[in-house]
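One structure coming up, written as C-alpha cells, with questions to follow.
With one protein chain held back, the other chains of the complex are shown just where they sit.
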Amino acid sequence: MYDELPVPLTAAQVNTDLTRNITQTGWLWWAILGLFGSVFGWGALVFAYQIYNGMGAYGNNRPIYWALPIINFVFWAGVALSGTMISAILRLLHAGWRRSLTRMTETLTVCALAVAGVFPLLHIGRNWTFFWMLAYPNERQLWPNYKSPLLWDATAISVYLTTSVIFWYSGLIPDFAILRERTQGWRRTLYTVLCLGWRGTDREWRRLKVLFGILTVMIIPVFVSLHTIVGWDFGMSIVPGWHSNIFAPYFVCGALYSGCGAVLIIMYCVRRSFHLEQYILPKHFDNIGKVLFSISLLWFYFFAGDAWSDWFSRDPSHINWLYFMFHGYKWVLALILVFGILVPFSMLAFGKVRRTPWLMLLVGISVNIAMFSERVTVVIPAPSRNILTWGNYTPNWVGISVTAGAIGLFGFLYTLLSKFIPIVSIWEFREGDHAEGLERVGGGEMPVVIREEAIG
Amino acid sequence: MAETTVLGLFEEIEQAASALNRLRGEGGKATEDLMVMSSVPFPEGVLESDKSPIRLTTVTAVFAFVGIAFGILLAGGTAQLYLIPGGGKPISPAPSIGIIAYEMMMLFALTAAFIAALYEMRLPSWRSKVYDTRISEGLIGIAAHCADEEQAEKAEQLCRDAGAADVRRDARAFE
Amino acid sequence: MPDAKELAAERSSGPSGSGEGQLERDSLPYSKDTEGGRPTRKWAMTIDLDRCTGCHACETACAAENNIPVVGEQQAHQGRLHQWIRVERYWEGSYPNVKARFMPIPCQHCDNAPCEPVCPVYATYHNPEGLNAMAYNRCVGTRYCGNNCPYDVRMFNWFEHSWDEPLNQHLNPDVTVREKGVMEKCTFCVQRIRRAEEKSDAEGRELEPDEFTTACAQACPPKAITFGNVKDDRWSVSKLWNDPRRFRLLEELGTSPAVVYLKTVED
Partner (left out) sequence: MFDNDNILTSPRSIALSVDASSPLQLVLDEPQQSRLTKLRLMTLICVGLVLAAGVAIYGYAYFGHHRNDPSFWHISLVSLLFWIGLSQGMVALSALLRITHASWRYPLNRLLDIGSLFGLWGPLLLPVLVITRRQIYALGSSDYRDNVWRLSGPIFWDALTIGTAFLAGWMLLYLTSLPDFAILRDRAGEGSKEKKFYTRLAWFWRGSEHQWRVLRRAEGVLVVGILTTFVGSQTVLGWDFQLAAARNWDSSIFAPLYTLSSLLGALALAVLLMTIANRILRGRGFFNSEHYNNLGRFMVAIGLVWFYFRFCDYLTAWYGHLPEEWLIQQSRTSTFPVLVLLMIIGCFGAPVFGNMIPAIRKQPWASCTISLLVLVGLAAQRYLDTVPTFAPRYGTQALLPTLPAIVVFFGIAAMFILTYLLAIRYIPIISWWGIGKSQTRIAQRKMGNTIVTVMVEDPPLWET
C-alpha cells in the first residue's frame, strides 16, 4: 500500500542528475527547439500579416468581436495558473511530494503567462498602440481608464507575472549557487551573477524560508485574482451568457483544470527528455491525478451550474445563446463532454492508470483539448446570439496559425529555459530527502516524515 | 596575525551540531562569529547560529499598505485629474478602486518581501567570501571567525573532535 | 399574481425604486455649457415607427455624410457591413397575412451606456450634451465596447478601407476617415451640431429650434426621424419626446437611451 521509497541518493548524485539537462546538450534538444521555434516563427509571420491587413484577417465580424486571440489568451492564462498553484498550495498543505514538481510547474507558469500576455497585444485593432493601456498619462495628461475590466486585466497579468517570476527566482538562487560550482566558462560567470553570491549560510536559509512562507501564502490570492479578472472581462458585460456572477470562480476552476492537465504533460515530457525517472515517480503522477480528479469535479460543478441556471430560468433573452450552443456548437460541446469529463473521469478513477505516466500524458492532453473547447464555447456562442444581432464565426488559417504559434512560443520558451535552470529543484529535492525515512513498526516498515513548520 | 576563518566540513547533521555546540561552549565563540553553511535548509532550530531578527513580515505588511495607497491613487486619483464621465458610473467608483488597490497591494507586498529578504541576506554580494565548493555537494560547513592563531587552532581542534571530514582555513571575508 | 416581468416593471416605475427619473442622468457634470449647473442641451432623437416605410434613405444619407466605407458584398455577407444607422426588418404573422415592420437603429446615445466604462483608454465617453462620443485617435481597438453594446451599433474597421475614383473626391471634409483597427459609430452628426453652434456663436445668438438636423433625419422622406435639443421646449423633438406612444429599445437593460421610438398605430 505504501509507495516504495526511492533508493536514497547521495547529494553529489542528485546534483549530477539534476544538472545534466544543463551540462549536456544533445542534438535532440536543438531539434525540439528548432521545431517549436519554427512553429512560433510561422505564428509571428502570420501576426505580421495581421498587422499589415487588419484584425479582419481573423474572420471576426460584428456581434463576434472577440475570437481566437481571446480564446487563446484565456486558455494560456489558465495553463499558467496551475503551475504556481501546484507549488504554492502543495507547499501550504505540506505535501512532501511537491518537491520534485515545484520547479517545472513554476517554469510552466512563467512561460505560459508570457504566452498569455502576448495575446491581448495581438488581439487589439491597432497593435502598435498597445502601450496606451499602460499606466502613464499621455501628452494631454489623460491616464488610462481604471473602470475598464480590461485594465484590471492588464494590471492583474503584470502583477502575476512579476510575482511569479519572483517566486520562481527565489527558489532558483540556491540552485544557481550549485550550478556555479558545477559549470565552466561563460556559464560559470552567468550563474555566479545569477546566484547573487549565495553561500547557503543559515542567515540566508532562514530568510529564504520566511520569504517562501510569505510568497506562498500571498501568491495564491494573486493567481486567483488573475483568472477572476479574466472571468470578469466577460462577466462585467451585459451580453446574455456572459453576464454571469459565477464566471469568476468558474474561470478559476477551469484554469486550474487545464493547468493541472498541462502540469501532467510537462511532467511526462521533462521526465522522458531528461531521464528523471528516479525523481519524478509514478507517485507524483498518481497524486496530480487525484488533484486533477477533484478539480474536474469542481469544474464540472461550476460548468453545469452556470448553464443550468440560465436554462432553468427560461428567460428568452438569456437562452438564445444556450440553444445556439446546444445546436451549432454541439460538436465542440461533445469535445468538452468526452475529453473533459468522460475521459478523465474514467481514467483517473483507476490507481493503475494514474500511475502510468504515458496514460497520464493522454489525460493531460485530453483535458487541455476539452478546456480549449470550453473556452471556445464561452467566447463565441454568447455574442453570436446577442440580443438584436446574430452572427456566426468560423476560424480561418490566420487564427489557427496564431494558435499553433502560441504552442510554438510556449515550447520554445520552455525548451530554452530548461537548458539554463535545473528543471527539478535541487535543494528542495534534497531537503525532502532528509525529511523522509523508514521506521520499523511491529512487523513492517512505515514511511515517516518530519512535520514541516506551519507557514504563516 | 591576520584574522582568519576556520571552516569545518561535516557529513552528518549530528556531527555538525556537536561542533557548533562545542565552538559555542568550549570555544567561547559569539553568535556572530559562527556560521552554518549548507546546500539544503534544515528544520527550524536543527543547525542554527544566526539569531538576528527577521523583519520580513513587517516589511510585507507595511508595503501592503503602501500598495493599497498607491492603488487608490492610481485608480481613483488619476481619474480625478481629468474628469471623463462614462456609462453613468462615478468618476472614481469604489469597486474598481478596490480591485486595483488589491492588485497593487499584492505587487508591492511581494516585491518588497523579496527585496527585503535579499537585503537581510546581504545579497547580492559578489565579493569572494568564506566558502567551500564541497558544501554544494552536500557537506555541512561550520565556519568560525577567529581573531588570532590561538583561537584558530582551538577551533580546528574542536571541529576535528566533532568528527569533521575536513578542516581548513580560509582567509577570505567572513561575512 | 403578477409575473416577474411585471414586477420588474412595477419596481422600476415605483417611487421607491430608481425609476426612469433616476436612471436618466439629467444632471451631467462637467459641462462647459451650463446654466445654473445644468446643461442647456441634450441631443436626442425620436423615430416614429408609424411613419417609417423602410426605404433605407437614412442609411444612404448617413453613409454619404459620415464617410462610411462601402465594404462590398463579400464583406457584408461576413457580417462586416458598416452602417451607423440600420433599418431592421421584422416579419409579423404568417403568409398570407404578413406584415413587415421596420425599425431604424442608430447609436442610442445611452445615458448609462454600457460601452463607455469598459474602454481601457477612454476612447469612448459621455459628453455633457448627452452624446456618446468616440475619439478615434485614442482607440486601440479592444472591441470591448462593441461586445457590450446591446444594440450592436458599433462598427469596427476590420480592414483599411479605400474609396475608388472618383468617390474619394466625395468624402466629407468635416468628418474623419477612420483608420483600420478603430471602432466607429453614429455620432448624431456631431459635425453638423458643431457647425450650427459655430454659426450661431458667430452671429451672437442662441441656436434656433430645428435650425439643423442629422443627415438621416434630413433624408427621411416621411419625416419619421426627428432630432434636436430635448432640453429646449421649442424644438419639435421635445414635443414628440413625451408622446404617449413612446418606448425605448431594450428599456429593461436600464441603459436610458437618447433615442425614443414611437409605436405604430394599429388600424
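By letter and in written order, the chains are A, B and C; residue numbering begins at 1 in each of them.
Convention: a residue touches a chain if its C-beta (ideal position, glycine included) is under 8 Å from a C-beta of that chain, and two chains touch if they have at least 3 such contacts.
Quick caveat, the model's predicted, so the values are computed rather than measured.
> List the neighbours, among the chains on screen, of the chain that has been left out.
Within the full complex, the chain not displayed touches A, B, C.
> Using the document's definition of touch, tell me which of A:25, A:309 or A:394 contacts the absent chain.
Touching the chain that is not displayed is residue A:309.
> Looking at A:30, A:52, A:128 or A:301, which residue reaches the missing chain?
Considering the complete complex, A:301 is the one touching the chain left out.
> Which positions on chain A touch the chain that was left off?
1-2, 93, 96, 149, 221, 224, 228, 232, 235-238, 243-249, 290, 301-302, 305-306, 308-310, 312-313, 315, 351, 434, 437, 439-442, 446-451, 454, 456
> By the contact criterion defined above, which parts of chain C meet the unshown chain? Give residue numbers in ascending order.
1, 3-4, 7-8, 10-12, 14, 16-18, 23, 112, 114, 117, 252-254
> May I ask you to list the residues on chain B that touch the chain which is not drawn?
Residues 13-14, 16-17, 20-21, 42-48, 87-89, 93, 95 of chain B touch the chain absent from view.
By definition in this document, only the chains that are shown with their structure count from here on.
> Going by the contact definition above, tell me which chain pair has the most C-beta pairs touching.
Top-ranked chain pair by contacting C-beta pairs: A-B.
> Taking each chain's centre as the mean of its Cα atoms, which chain lies farthest from chain B?
C
> Just to be sure I understand: the centre of a chain is the mean of its C-alpha atoms, right? Then which chain's centre is nearest the mean of all of them?
Ranked by how close its C-alpha centre lies to the overall one, first comes A.
> Just how far, in Å, is the C-alpha centre of chain B from the one of chain A?
About 30 Å separates the centre of chain A from that of chain B.
> How many angstrom lie between the CA centroids of chain A and chain C, rounded to a whole number?
44
> Which residues does chain C have that touch at least 2 chains other than itself?
Chain C, residues with two or more chain partners: 114, 117-119, 122.
> Which positions in chain A touch two or more other chains at once?
142, 144-145, 147, in rising order.
> Could you please specify the touching residues of chain C with respect to chain A in the complex?
Residues of chain C touching chain A: 75, 78-81, 88, 105, 114, 117-122, 138-144, 146-148, 150-152, 155-160, 179-183, 250, 253.
> Residues of chain B touching chain A in their complex?
It is residues 13, 35-44, 47-50, 52, 54, 56-57, 60, 74-76, 78-79, 81-82, 84, 86-87, 89, 93, 96-97, 99-100, 102-104, 106-107, 109-111, 113-114, 117-118, 120-127, 129-131, 133, 135-138 of chain B that touch chain A.
> Quick check: in the complex, which residue numbers of chain A touch chain B?
Answer in residue numbers: 10-12, 15, 135, 137, 140-147, 152, 155-156, 158-159, 162-163, 166, 170, 173-174, 177-178, 180-182, 192-193, 196-211, 214-215, 218-219, 221-222, 225, 229, 426-427, 430-431, 434-435, 450, 452-453.
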